[in-house]
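Only one protein chain is missing; all other protein chains are in place.
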Amino acid sequence: MTGNLAPFLVFYIGAALAALTSGALRSALMLCVPLAGAYNLWTLPPSTTLDLQLLDYTLQLVRADKLSLLFAWLFHLAAFIAILFALHVKDRTQAVAGLVYAGSAVGAVMAGDLITLFVFWEMLAVSSVFFILARGSAHSYATAMRYLIIQVASGVILLAGILFHAKATGSIAFGSIGLPTFDGSAAAIGAWLILIAIFIKAAVPLFHNWLTDAYPEATATGTVFLSAFTTKVAVYALARGFAGVDLLVTIGTIMALYPIFFAVIENDLRRVLSYSMMNQIGFMIVGIGIGTNLAINGAVSHAFNDVIFKGLLFMSMGAVLYRTGTTKASELGGLFRSMPWTTTFCLVGALSISAVPLFSGFVSKSMIMVAAIEEGHPLVWLALLFASAGVVEHAGIKIPYFAFFAHDSGQRPKEAPLNMLLAMGLAALVCIFNGAYPWILYAALPFPVDYAPFTFEHILTQVQLLAFAVLAVVALHKSGLYPDEIPSRNIDAEWTYRKALPAVSGAVLALATLTRRGVETIGGKLVSRIERELRRQNGPEGYFGRDWPTGFMALWTTAMLGAYLLFAYL
Amino acid sequence: MSVLAAAATAPSFAFVIGDHLPILQVIVPLLGAVLCALTRRGSFAFAIAALVSWSLLGVAIMLLWQVLGAAAPITYYIGGWAPPWGIEYRVDALNAFILVLVAGVGAITIPFAYRTVGKEIDEDKQSWFYALFLLCLSGLMGMAVTGDAFNIFVFMEVSSLSAYALIAMGSDRRALLAAYQYLIMGTIGATFYVIGIGLLYVVTGTLNLADLATRIGPAFGTAPQPILAALAFIVVGISLKLALFPLHLWLPNAYAFAPTFVTTFLAATATKVAVYILLRLYFTVFGGAISLSDLPIAEVLLMLSIAAMFIASILAVYEDSVERMLAYSSVAQIGCITLGMAIATRAGLTGSIVHLLNHAVMKATLFMAIGAVVYRVGTSCMSELAGIGRKMPLTMGLFVVAGLSIIGVPGTAGFISKWQLGIGAVDAGLWPLVFVLVGSSLIAVIYIGKVVEVAYFREPGDNLADARDPPASMLIPMALLGAATIYFGLDTTWSAQIADTAAQILIGGLK
Amino acid sequence: MAKGQADPSSSLSPAAAAAAHGADGAKAADKHAILGTKSRDNIVLYVLYAIAAVSLIGDFVIHRHVGHPWEALPEFYPLYAFVSIIVLIFSAKALRKLVMRPEDYYDD
Partner (left out) sequence: MQALQSLADNYNYFITIFLMVSGLYIVIARGNMIKKLIGLAMFQSSVYLLYLSPGKIVGGTAPVLDPAFTVYSNPLPHVLMLTAIVVGVATLALGLALTVRIYEAYGTVNEDQIFARDNKK
């Protein structure tokens, strides 16, 4: 590490400096952090490692190989774009949190061992929650707490898994873990726990609700940060530890399909994007599960592109939120008149995510599709085709259509601020560049790329797919069969813990207290009730917490002695 | 004996001192206490106490050095009487480790006493205070160093009696009640212990620990029940002393109302020495002679440890007084230590022993930090400490560092302990315990998080107008132990490795 | 607050509504046109139709490397995409019956 800092340290130092400065100085400084980080990364000698001895283990704080470096570069780029996008925000907490968050993501993907990974895993959770808190409403506070609990729980499960894994293998190095059949051995428990922890972070269906819950609740700029890092660290972790695990093909397919139905009927456009994000991660997980060089390359490059085009879409919605105060489709429409640049950038993002040739999604997603069919997963391939059509519908058409076109809502907000436009412009540029000239991206992939994206065949296939998907949408529109945007809330798996669980436990509690006012309806009430119960028993005045007379203590002691003596004489 | 033999061939001064290190551990603070009692000025007494503590640490480190270099335990015969008739001091890696721990905490925290004692204790009582402190120190060192069961009792009472008096010196009147309760419970505990030892003496005719270990076995064959009864008495008696849940009820008030320095010192040392005694008797004395499964001690200990880790942690969450919160956290952490004991494998015991050290270091830091807050603000109630993190940045910064260690964040000492205990649990096939460890850490996140939230995310109130970091004499001990919290989280040469050696000694003697 | 299920008359999409009101004159059409004026909308639509038509022909011009037997079927991709969207939209509408709740469903 001659003369170089550990890459995450650049961000952490930047965060410390951002905490001490303010105003334009801080803005300038924050922009410099990812640039300095990039320089540091550029000059990092190849296959650098930074080791630390702990107990019988070697911690590898930094491991630079092709896979980790690609993600590190991605996160530097994403951090720069997100910081630029948020440059007008004068909130110290968000500034510091953003840098710590980005640094933790860099640290996580460059961690060579599982304990270091765990540390950054939790740092990601703790630092990112500030973007949701910063919204400042009671609603966002509750959301933030739910988010934090789930994220920290993921870390805790990871740690437990690491412990088993370390015990079984004697090593904490983060390499390929694989998934042995579950036979109750430490190795199997460890692998499954680690996998579950990653699934939570990757928002795999039924573990996903923190994402669709929290991302639409964050600040206009916060969601851009959030969308870039957490789930992609999980994708990285899967690629590193579980490449070629068959289960992932199934899970990824489900993940690509499940959210598209919700995306069609969701009214909040940032929540639509959250579902869309799950869908894209589904594609990546399929690629990782297939596990061939081509599939992994596809998954990783798609992660790279997704961060940029999904960030671009979130930025355009952030700009809309910033100017109009809402991202609900039912309240928007016709904004292209006064926000032409934002509209244009949003369209670039939409074209990219739809995998239109010459835009970035095309060069990466098709690799996964080809791998799926070549490795003999025909059903998966068909499902992914279906999901691709769905992407066109909800991300390619729905997002730009309802925000910027559709019927005129009469709103004429100002164009987004310059820094936002610059950030979106940069992201759009990257989308087009990677789409038209993917060779630099391909060169950075973990395996040598033997894949030609721009064959007539690929382009034709994609154009047919896209054109007729769009045609179908138009036809449905014209015939009035397309579902309207309705201000509503669609329940999803979170219903289980926000409604069903409280209702069930509420019922149980209601039995105990008989005449409580019916079954509790919301999670907050349940939590407060459990809390009250705990406090009643454990608070300073509670059973265990209160002061006890000496005689009582002596009685306990005697009882314990009596119990032991009984055992001794029995 | 090897050391004595070496001394005979080369009778230089250094070697003479080197021969008598074990007894110095007790004699030096005892004489210091007498000297303190004779002085009439608090600052003189402080100087004596500081000198004694520091030299004691030196002696303890030398002793540890000797032990680690020696093949067999170092023995020392009081008055030249050979055991089992005379009293033997017997030092191996385990109790040398404990000695360094106790002396180290004493030496590092003693500067902290100067200001707090000056503020909390009347001038005319200060020299008594230091005398009592040195007595307590001497008692704790004596418990750790001696190899004689009855001698343990004597030193236990020396340390306990002085601790009761020290706690009673707290400024709140509730300190008196806390001291009284502690006195009753402590005496019951010690008496149980001495009853157990008495029963052992009746059946074996010896009080020397090493001798007991060899004689219990044959005696068990003829009369098993008195020995099991003795084990029961001893375990319960010491459980009281180490505040094993649910025998911990005396502890929160004793820690909350004692003078700040006393809380810090006792929290870091008293319960740890009690744990050592339990380890020593349970594993070396009984474990070497009888099968430990004759009494369900491990099972009971396991259940109580789990209960402690959860219930005491939840109690901590609901405390408004940070001192009481930390006291409950101590009960929970002692649960972690006894958990490793209940696992009773080499890895589990290593976890226990290393957590003795790590918990002492981090809890002393926490109690000193909050003591500094009390020194400046006059209260440890969270409701009155909003924004304290901005007013006392260094103090609360150290609080957070030690708090992270309580949670078990990697890079801090707490992580090493939890990890080691977790490995021990998986090793022994008790893998659900991993979730217990992790779960109690999650609760620790909440109670430490509450303090952080109050300290950093709220605007300071008017009552904190002149709060600022304490003087260097308080800050430096805090910083030293705070740094140690990090150091022991990164380098385990002096913690986990010695703990492993000690665990081997304990496990090695098992029948 | 609950709007319940959309009744058929209000479920007309803006585009469909624009078509229905087309006779009201240019100004009304402008308000409902997606791109400001009806003619711009139409240009976009015509371009789309053109691309679709050309791509249909493409199947007979360009040789496709077949990985799955269905790929060999003529116009497999266009058909699959078209049907996918129809299936998707109708399933989503059905899903709505199951999961749609008032906006303040989770609120206190």
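List of remarks:
As written, the chains take the letters A, B and C, and residue 1 is the first residue of each chain.
One rule holds in what follows: a contact is a pair of C-beta atoms (placed from the backbone, for glycine too) under 8 Å apart; a residue touches a chain by one contact, two chains touch by 3 or more.
Predicted, not measured: the structure shown is a model, and the values here were computed from it.
Here is the thing to keep in mind: the chain we left out touches A, B in the whole complex. For the chain missing from the display, the contacting residue among B:54, B:180 or B:435 is B:180, taking the whole complex into account. Across the entire complex, the residue among B:54, B:150 or B:435 in touch with the chain not shown is B:150. Between the chain not shown and the residues B:195, B:307, B:430 or B:507, the one that touches is B:195. By the touch criterion stated above, the residues of chain A touching the omitted chain are 547, 549-552, 554-555, 558.
Along chain B, the points of touch with the absent chain fall at residues 150, 153-154, 157, 161, 164-165, 168, 173-174, 176-177, 179-180, 183-184, 187-188, 191, 194-195, 198-199, 201-202, 207.
Just so it is clear, only the chains that are shown with their structure count from here on.
A separation of 29 Å divides the Cα centre of chain A from that of chain C. Separation between the centroids of chain A and chain B, computed from CA atoms only, is 45 Å. Centre to centre, using the average C-alpha position, chain B and chain C are separated by 72 Å. Chain A contributes residues 52-55, 115-116, 118-119, 122, 152-153, 156, 159-160, 163-164, 166-167, 186, 189, 534-535, 538-540, 542, 544-545, 547-548, 550, 552-554, 556-557, 560-561, 563-565, 567-569 to its touches with chain B in the complex.
Put simply, chain C touches chain A in their complex at residues 3, 6, 10-19, 31-32, 34-36, 45, 48-49, 51-52, 55-56, 58-59, 62-65, 67-68, 70, 75, 77-93, 95-96, 99-108. Remark: chain A residues 139, 260-262, 264-265, 333, 336-337, 370, 373-374, 378, 381-382, 385-386, 389-390, 392-393, 401, 405-408, 456-457, 460-461, 463-474, 476-484, 486-492, 498-499, 522-525 touch chain C in the complex.
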